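Each remark here refers to the structure printed beneath this line.
Apart from one protein chain that is not included, each protein chain of the complex appears where it belongs.
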Amino acid sequence: MDQAITNRRSFIKKMAMLSAMTAAASMFPGILFADQQEAGIPSGANLDWKKGPCRFCGVGCGILVGTENGKAVAVKGDPNCQVNKGLLCVKGYHQTMCIQSKDRLTHALVKKNGQYVKTPLNEALDIVANKMKETIEKHGKDSVAMYTSGQSTIPEGYVASKLMKGAIGTNNLDCNARLCMASAVAGFLTTFGADEPMGCYEDIDHADYFITWGNNMAEMHPVLFSRMLEQKTRRDAKIIDFATRTSRSSTASDKSILFEPQTDLAVGNAICYEIINNGWVNTSFVEKHCNFSKGLTNMGYGIEDNYKFSDKPSKIDFEAYKKFLEDYTPEKVSKYSKVSVKDIKYLAAIYGDPNKKVVSYWCMGMNQHTRGTWMNNLVYNIHLLTGKISQPGNGPFSLTGQPSACGTAREVGTFTHKLPKGVVMNEKHRRLAAKIWKVPYERIPAKPTYHATEMFRAVDRGDIKFIWTQVTNPLVSLPKTSRYRPGMEKDSCFVVVSDVFPTPTSDVADVILPASWHIEKSGLYGNSERRTQHWNKMVEGPGETTPDAWMTIEVAKRMGFGDLFPYSEENHVEEIYNEYRQFHEGAKHGMAPLEVLKKESGVIWPYVDGKSTQWRFNAKYDPACSNGEDFHFYGKPDGKAVIWQRPYEPAAESPDSEYPFWLNTGRVIEHWHTGSMTRRIPVLHKAMPHAYVEFHPDDAKVLGIGNGENVKVISRRGSCILPASINERGLPTKGQVFVPFFDENMMINDVTLDAFCPISKEPDYKKCAVKVEKV
Amino acid sequence: MPIKSYLAHPHIGKKNELAETLSKIDQCEVMPAENKNVIVLVTETDTDQEDEQLKEKLETIPSLKLLALVSGFNTPSPNKN
Partner (left out) sequence: MKKRLGIISLFTLLFIVFIVIWNYSYEKGLEEAYIPITNEAPTFEIPSEKGVFTRSGFALEYLDMPIDEAHQRSLETYYDNRAYPGAPPSIPHPLIKGERGMGGKACLQCHQNGGFTEKFNAYAPVTPHPEMINCRQCHVAKLTETLFTQTLFTKDQAPKVGINNALIGSPPIIPHPMQMRENCLACHAGPAAPKEIRVTHPERINCRQCHVPSDRVITDIEVFTRDNNTYDE
């Protein structure tokens, strides 16, 4: 609060100075003052600045939104936020411009005889509640489902979980974070038994090397990348880019190493081989703090409906692991990974040098992978073998894609198998949830049901008869939308879509609910570095727009669960957060009280005795360590992290003579996910008006394709026509094409494959086989 | 907490001297014009009383010819909220 007043005072001082200067100018025409003094005075003088987190991406930059006459007119980086220290990116600076889009959903729309009819929100919520109740009565609890988001606020995710699992008693709740973070979660749980990174962004200020694994941070995590660049220029820290495509990040890096898709598994193992073979293992660390395990192999790819898999871990010893790695000598791996022996040894030597601090960063490249969990495990192996973990400047760091993938999806647990603390399979966890929710413990089912992909398959099959999506646009973001769009169009399923703007998903809705945008409601997010961030409502939303949490509560009340949702409309965010906090009490995950969050620009958990824990599992920083050693991986019962034996296995679908290209998909800096928000920001749309397909110049030459010419990308699932882009934004390796997925008019996800990682159930958007034709 | 802005007119040839004197006072922030004989002065004080005292002090500066008030604001104190 003090800070806000100081800002306001300095602002008023500038105002006072400005008025005196104006007065002087009228008395002395042509009067001049020193330039810098004038520069400090903003042109929109009457702005009131309010703090919050950015709406886009998982970095979680602090923003200040300038409001004037009830409208958001300016955005700047919050200089007091530890994450971004005043800096934002193109999306962040212009984010509020989308709210005033002409096609904003301002009222509820109900489909009647094929036409959407504007309906008072109260009536629309009645329809939703009645339909949900009726479906449960007719077809059972497991015929209704909710699909939410890593962009839902903490209260939104919490009431959705409480409604589905606590009130109704079904685990049919999953979220779009399944499409981006599930492999990271599974990686953390299998290796450490506790989700989310052990380090924090401050690692950037200490590391000597940054190794990015399939991660174009310059475009996807630009603010963090800028912090890395700053260390590069000031301290000569090095950035190594390990990827399948040459991007802006590769250009800025000290070294760019390209590999053949899917062979990151082999290269990861080859690095471990080199570390062991050269005697770079931190023996005392491994002996004290690590176990070795292996799991099942040849798991399949989940392409068929009702696919089930559960891993069966078994302990192995160091010798067995060493033997296993003999298949992954740099020489052997180099043959199929297309990474030179020299480059593999170079990477291993960086990790192996005890005097160099290394941080590994990754995001979708490793997570959206049919062996995503394994790949996460492998990078942890490297850091565990060398003991480079949980120390300032040393550690593996899994980045998130969405602003609250951590805060909501992972911590509140809006996955089918999760509870706000723990998993539904665990009786203790169910009992705790039942106690805090004040529901009978038997009501929470012990078996997980549908993960995202399977949920939409169930809609297609007719098993799910009612689905409510919030804060997400699955018909652009799911893989193989060519199946799931017709699936959702079927009459067998009643579709409710809450959103801010119309999307291809709302096109198939029976009821569309008008949601408040980010700054039109209060809320909390949690970013990649375990930082919980609160903001207060800054402007009024148009029409009948309402916060998602409140619409869920209203439906719960209408279904007869009013006593479980005793929150007030004005203050529900605060009430829900205080209830939710009880789940995480204790030194391992304690969350900061709301009064602290209101003052600070985000606070990292575990928050113990008024202090954030920046490096978990390290006794020097983490009060939860209790084994008397330097490190304690308390997520596992024996306090030890697991080094996993995970082999290389091929992708679900590889190029062949008929479909000779790899298809890789991803994002661009200008657009956020499916573009439903950023495309409505005029500057960003003008900078990147439509999608494109990137070719390697050699491939383009063979195919006779020129820059800008239209090309049809075809897979066994569907096709998509896009203009070719040759050596512009990105340069894929030969035999690979790349398409950004933000464009609903060029739906590349009609082409992608819905194969997923059997452990995490996260689909692989980065690899499938396609052919291309000129049109 | 009053914040006030003034136009301070120095005696001829005394502009630099006045700017220097004013900038030595804690509560004052000055911005001399580059090409005219005038200085913009912003004062920030904690209480009305302090503001009065400052005003009296300013009027005793020998290089100052005229002090003209332009605008005044009052903001809450950072110490009590």
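Remarks
Which chain is which? They are A and B, in the order written, and residues in each are numbered from 1.
One rule holds in what follows: contacts are C-beta pairs under 8 Å (C-beta built on N, C-alpha and C of every residue); 3 or more make two chains touch, one makes a residue touch a chain.
Note that this is a predicted model, so its numbers are computed, not measured.
Among the displayed chains, contact with the absent chain in the complete complex occurs for A.
Across the entire complex, the residue among A:11, A:93 or A:292 in touch with the chain not shown is A:93.
The residue from A:48, A:202, A:230 or A:353 that touches the chain not shown here is A:230.
If you put the hidden chain back, the residue from A:48, A:311, A:353 or A:507 that touches it is A:507. In the complete complex, the hidden chain is touched by one of A:345, A:461, A:690 or A:734, namely A:690. On the side of subunit A, the interface with the absent chain consists of residues 42-44, 47, 66, 73-76, 87-90, 93-94, 96-97, 101-103, 109, 115-118, 218, 222-223, 225-226, 229-230, 233-234, 247-248, 251-252, 501-502, 506-507, 669-670, 675, 679-680, 682-690, 692, 706-710, 723, 725, 727-730, using the contact rule stated above.
In the analysis below, only the chains that are shown with their structure count from here on.
Spacing of subunit A relative to subunit B, judged by their CA centroids, is 53 angstrom. Touching subunit B in their complex are the following residues of subunit A: 1-2, 5-6, 8-9, 12-13, 15-17, 19-21, 23-24, 27-28, 30-34, 37. By the touch criterion stated above, subunit B contacts subunit A in their complex at residues 1, 3-7, 29, 31, 33-36, 38, 40-42, 44, 70-73, 75-76, 78, 81.
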